[in-house]
Structure formats: structure tokens, C-alpha cells
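A quick write-up on the structure given underneath.
With one protein chain removed, the remaining protein chains of the complex are shown where they sit.
Should a chain be cited, it is by its letter among A and B, assigned in written order, with residues numbered from 1 in that chain.
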Amino acid sequence: MSHILFTPDAVATTLERIRAATPLVHNITNIVAANSTANALLALGASPAMVSAEEEVESFAAMAAALVVNIGTITAPQAAAIARATRAAQAAGTPWILDPVAVGALPFRARVAVESLAHAPRAIRGNASEILALAHLREGHAEPPPAGRGVDSLQAAEQALHAAGRLARATGASIVISGATDYITDGTRIATVANGHTMMTRVTALGCTATALAGACLAVEPDATAACAHAMVLIGVAGERAARHAAGPGSLQVRLLDELYHLDRDTVTREARIAILAP
Amino acid sequence: MSHILFTPDAVATTLERIRAATPLVHNITNIVAANSTANALLALGASPAMVSAEEEVESFAAMAAALVVNIGTITAPQAAAIARATRAAQAAGTPWILDPVAVGALPFRARVAVESLAHAPRAIRGNASEILALAHLREGHAEPPPAGRGVDSLQAAEQALHAAGRLARATGASIVISGATDYITDGTRIATVANGHTMMTRVTALGCTATALAGACLAVEPDATAACAHAMVLIGVAGERAARHAAGPGSLQVRLLDELYHLDRDTVTREARIAILAP
Partner (left out) sequence: MSHILFTPDAVATTLERIRAATPLVHNITNIVAANSTANALLALGASPAMVSAEEEVESFAAMAAALVVNIGTITAPQAAAIARATRAAQAAGTPWILDPVAVGALPFRARVAVESLAHAPRAIRGNASEILALAHLREGHAEPPPAGRGVDSLQAAEQALHAAGRLARATGASIVISGATDYITDGTRIATVANGHTMMTRVTALGCTATALAGACLAVEPDATAACAHAMVLIGVAGERAARHAAGPGSLQVRLLDELYHLDRDTVTREARIAILAP
């Protein structure tokens, strides 16, 4: 029934909606990703704003079309801002997405991430280690499962799918597990996206960028699982195209923005590799 | 009389003065723009330093050749640092410029921006929405005029000119309204700069970069209206040249730095589109 949302054509429609609406995407993000994600959102056609102060986040999250929360360089004041922003987003009906960067390695951010789940994130995107750790921590384990180390994904995305399903059903969020193939699930349906390029793992903040683009998609597509899958296609197709001519990860970071800017219905329809597996 | 300052030749002279003096430009800026503006200042020939701690800003603002204050990702500690830095700059005679990013949308930063006006900024640069909002807020209105949304300029630059004139006369600052044509006014004279390229609106932090370059110009050109107009020419010409060969906004961001580095008297004299309208 909703299978029509998991097609190249539906991705292209989401892209066109972003271009038409230029949704204001509120980002609470880290110092590594701030410039990259602002540029990616602009290149795609959205209107980014980075606003992190406790004094400002509530009203801004309420007026924004989507909120992106990234804990990559979390500090105590930012943690307080995240609590306020996510509560305000929930109250205002602003869809919001969590990027639980390195959540498995560090108890402070683990607490921030788990507590934010009470404010009904529409989506969560991480690598396999991060999703596995977050699911585990949310279930009350004091420690994440072993093998999480920094932001590397030491488990294959496939292995985290079971945990993602539990996390989705418990929180109501759609979960993205990034990897060579991305998995997106709401606990019932499972979509896959096979776009992307291995050199993207050597560019910093592309996971954060994927999350930010998912924020833009959530602003225009109410089915969060579809919105997230569309975002993974958009960054994946742009990344593949960028990698084709990139001389290395520096060039790839630059060309990815050029490609996001030039994405159109034809390109997306031709190159998207999106599918829905279940139910 | 001062018309000679609003010529391509005068812009080239300011550029050469920056290259000769390598002025130390103190930036209190946001996490999106920090890398971009440091690189732009270096490429132009200035010496940037980003210093934001309350413990450090007073002595640094006093020793710097110019101070750039940007509230894009303002926090409470940064607000306190801005109060100290701008007071110290005023006391030391360091010219300083304010970039009131998104001032219309958020009361906390509105208060920071309005209070800083007491410390005699030499210049203020924003888009039409921001200048309109700042003028309105300074005049004691609790709310900015409608239509400000994030960092987008929803009013045409022309519409904000009247407010800019009032703001200039009340504060003593020269006001830059960025847009397809930039307007720069001290409340009496109005200069225009018609350089730039529309793709520049799809690269983050180029407004912040313009403000930072204006800081470098203020360090070597005492007429603040001229200094700001020169900065808008320099970034505009570099942006046009970059856009000519850029494959998209990612490439544009990179080439803009290359072009700033290569700007010289010939190029500036040939390509500057600067004029003074009044009185």
C-alpha cells in the first residue's frame, strides 16, 4: 500500500517538494559538521539554521519545519538545549531526528540521547554500532553491547536490524542504520537503500549530513520511514556521482555539494536504488 | 568630495593596504562560519584570529586592528564575551562590525545585538530582514516587523534602506544591506555595489564572510561606509569570478578563496561595480 513511497519516483517528488518549500531546518549540531551540513541543506534546497543556545531553541524548534539533533560534540549546555528543543518540537508537532553519534562509547551522551527519546523523535539515524548501543541503553542496560568504538561501525548494518526494530516499536521513531546498504525500519516495514560509495567513509560528517538531509525530507514527507529512505537515496546518489570524478576525499566533500545542488527528477529516478522488503 | 572613495580604484587601494598591513582581525563568530571566514581573511591577506572566551576578548579586541562580532550561533557565555569585547574595542578605538544573523527571529540574540549598539559599532552588515529587524528592535519595539524567517531575506534590500538610514544615524554605524545589489549607508550617503552572483546564496556563511572582510577593510580605511563598500566589491568580484567556472556551490566555496587570493588592482579596477548615489 505504502510501497509507492519507496520508489525512485517518490524520492524525486520529495526532492521537488524541498525545492518548492525551502523548509527551515533547525540544527543543534557539532562543531565538525556545522559547515558541512549547512552547505548540504542549502545545496539541496532547504534553509538551514544552527541554533544551540538554551535561550533560543524552544521558540526556534517550534517555528522550524524540522529539527535535527546531533550529539557529536555534546556539552552540558547543549544537552540542556537539546532537552528543551526536543520537548518544544514535540509540543509544536515539529518533526525531529536524532543522530546519536558515538553513543556507545560515552555515558554522558548516552544519557542525553536516551532521555531525548521521551520527546518522540520522528526518526533516528546512526551506524550499526550506534543503533545497537542506543537500543541496548534504552532498554536499561548500564553498558552498551561490546565493540562500539568511536564513530566506527564495527557491526554490519544487518546485525543491528533486530535492535532497530525494537527501538522503533518502543519509541515510535523510524530508524536508519547507515552502511554499505542502509536499512530503514519503523519496526514493521523495512526499506533498503543501496546508494553511496565507499570513499564517503573517509569524509568527516557525512553521517551527520545524511541526518540533516533526513530532517529536510521529514519537513515535506509525513511518512518518516519514507522520508529517511529518500534522504539516504539523495545523499547516496550525490555521493556516487561525486566519487566518480573525485581525486580523493577532499574533492569528494566539495563535489558532493555540487551534485546535491544539481540533483533532479531524471537523475534521481535513474540512479536511486531503493526497495521495501517487508511486510 | 568623498566620492573618490567609492571608485574601483579606491577598492584596489584598500586591497593593497590590507596586503601590506596584514591587519589582525579578531573574530567572535559562529561554528558554521569559523573556518570559512578565517580562510577568506587569510586569502585576502589579513591575519584572522578567532577568540571568544570572556577571559580573553578584552585584551585581544584592544590589540586587534579590527573586531568582527557575529551572533550566528550565540550562547550565553558568548553573549557575555561580546559585551566585554565591544566595550574594550570602543575604549581602545578598535573599529568593530556587527553581523546580526537572524536577529529578527530570536529575542535572546536580539537583546545581545541591540545592547552591543551602545558600544559604537563602526559598521553593521545584514540582509534586508536582519537590518529591518535590528532597526525596529533598537527603536524599542518588542517584536521585529513581520516576515523575518531565519537568515533568509524576505524583503528586498531596497525596502530596508529607510530603516538602515535611521539605524545609521542613531548609532553612528555604517549599515550594509546585502542583496543582489548591496546598499551601504551612513544615514546621509548611500553607496551601491552590484557585484556578486546568485549561486553565492547557496553557500553557507558567505554573509558572515562579507562581514569579516569588511572588518579587514575597516582596519585600513577609516571611512566606514567606504570600507564596507570595498569589502562588498571584493567578495562580490571574487564570487563572480568563482561562479564563472564553479560546478556548483561546493566548488564555488573553494574557488572563492582562490579568487580572493588572486585579486589584484587590475581585476578589481576592471570588475568593480560600485557607485555612490547620495547626497
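Here, contacts are C-beta pairs under 8 Å (C-beta built on N, C-alpha and C of every residue); 3 or more make two chains touch, one makes a residue touch a chain.
Only a predicted model underlies this, so the values are computations on that prediction, with no experimental measurement involved.
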Check each of A:28, A:102 or A:193 against the chain that is not shown and name the one that touches it.
-> A:102
Which of B:21, B:42 or B:194 sits in contact with the chain that's absent?
-> B:42
By the contact definition given up top, give the residues of chain B that touch the hidden chain.
-> 22, 24, 31, 34-35, 38-39, 42-43, 47-56, 59-60, 63, 77, 253-262
So which bits of chain A touch the chain we can't see?
-> 30-33, 35-36, 72-76, 102, 105-109, 149-152, 202-205, 246-251, 253-254
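Convention: only the chains that are shown with their structure count from here on.
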Return the distance between the CA-based centres of chain A and chain B, expressed in whole Å.
-> 33
